[in-house]
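Below, a portion of the complex is reproduced, with chain positions unchanged.
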Amino acid sequence: MDGDFKATVEALIFAADSPVSVEKIAKILEADMELVRAAVAELTTDYVPRGINLFELAGGYRFLTSRRFYPMVLKMKDTDRSLSLSQAAFETLAIVAYRQPVTSQEIAAMRGVQSVSSILRNLQTLELVRIAGRKDVIGRPMLYRTTPKFLELFGLYSLDELPSLEEIGVNEL
Amino acid sequence: MMDFSPAFDLELQLEGFNGPLDLLLHLVRKQKMAISDIAIAPITEQYAEYLKRMEELNLDIAGDYFVMASTLMLMKAKSLIPREKESFEEMREDLIFQLEEYEKIVAQAAELQKLHREAVRSFPRVYKEKIEKAEREFKVGENAIFLLVEHYARVIERRKALRPILIKPKPYTMKDVLSLLFGVFRKRKSTRFSSLTHQRERGFVVYLFVSVLELVREGSLKVTQTDTFSEIILQRRGVFTEEKQQQLIARFE
């Protein structure tokens, strides 16, 4: 691996404000995706013992501080990125995450309540959920999906990484 | 009324329920029942007891809980009528499905909480470097139109937040609804359900429905409906005394 190529990949990931995908890096560097993937893999290994780690998030790569040093960094920052969401909001988010795209009415029915619109508004303001079009049924209700920021804040690379009910330990009937 | 007084786990935070399904699931688990074995009659009683207890503690109970209560009461009523057997079974199946789905959602929500707690142990770089950008063409994303309504909503909500808060009229209580119902039947023998609900809000209708079911159960009212969604006719049986009214109010308070 050419040291400068790897360092360029490192610089790009570092300079971006959100996770950067392998495709994007390959396009910018006019390089082969495989080469980029190899560089990213090497970087990931290089950073394992360090204070900064390379994370796979929201379809791309991003540098974040290592989770091991959470207490010390927290001491400096005073506050972490925790969302203060109610249980009801977490349930609503779970429905959107696992069953997207989904309408507001469908979510309300699943939670056994009349309306979830204020919770959905809140999740939208937090940029965890967004409107992703309309459903092709009478009334054309809006469909909701999770955002890349949701993936980032929940440590996921893609929605496929959401733990299955089996993994959680609930038997799917 | 069947004397049924479940031992209340008062240490449990009553206000900690996240909605009617959460409360129902809690009741089913307490009975160590499988969701699919749910027995409607006892669960209905317990559910009502919980609501009563929550009211006693002056908790702010969302209307959603009463909607579920009336559904349960309706199911219970149907279970007693042979002709309604099929409809009852259908409703019971639906409720079982809903509870099973809800159980999954709760598990998934807990998993998300766990993922989030772990993910936020890492911190991003916050300050931005000033790297000059070239002139760029203006394009909007695919869902920009929804972003637009979201931004508009944000403006409206911010403006609303700055306005003095209007004091909402006190919502109906079971007492108000029962007094109204008794008032009507002191004067006449029968009436249409729709005439009582005309231009009323949902909370009132739910209370009214629950009251009617209660009066049917104890034999003071007869209800006829010839077809699904057709007009419901309420007929008085027996006398609507002040005493009976007080009795019923006491039961709900």
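Per-chain residue numbering starts at 1, and chain names A and B are given in the order in which the chains are listed.
The rule is simple: a residue touches a chain if its C-beta (ideal position, glycine included) is under 8 Å from a C-beta of that chain, and two chains touch if they have at least 3 such contacts.
Just so we're clear, the structure is a prediction, and the values are computed from it rather than from any experiment.
Student: Per chain kind, how many copies sit in the full complex?
Tutor: Tallying all copies in the file yields the formula A x2, B x1.
Definition applied: only the chains that are shown with their structure count from here on.
Student: Any idea which subunit A residues touch subunit B in the complex?
Tutor: Counting only subunit A, the residues touching subunit B are 14-15, 17, 53, 55, 62-67, 70, 73, 77, 80-83, 86-88, 90-91, 93-95, 97-98, 109-114, 121, 124-125, 130-133, 142, 152-156, 162-163, 165, 168-170, 172-173.
Student: Per the contact definition, I'd like the list of subunit B residues that touch subunit A in the complex.
Tutor: It comes out as residues 18-21, 24, 62-64, 67-68, 98, 100-113, 115-125, 128-129, 131, 143, 146-147, 149-150, 153-154, 157, 202.
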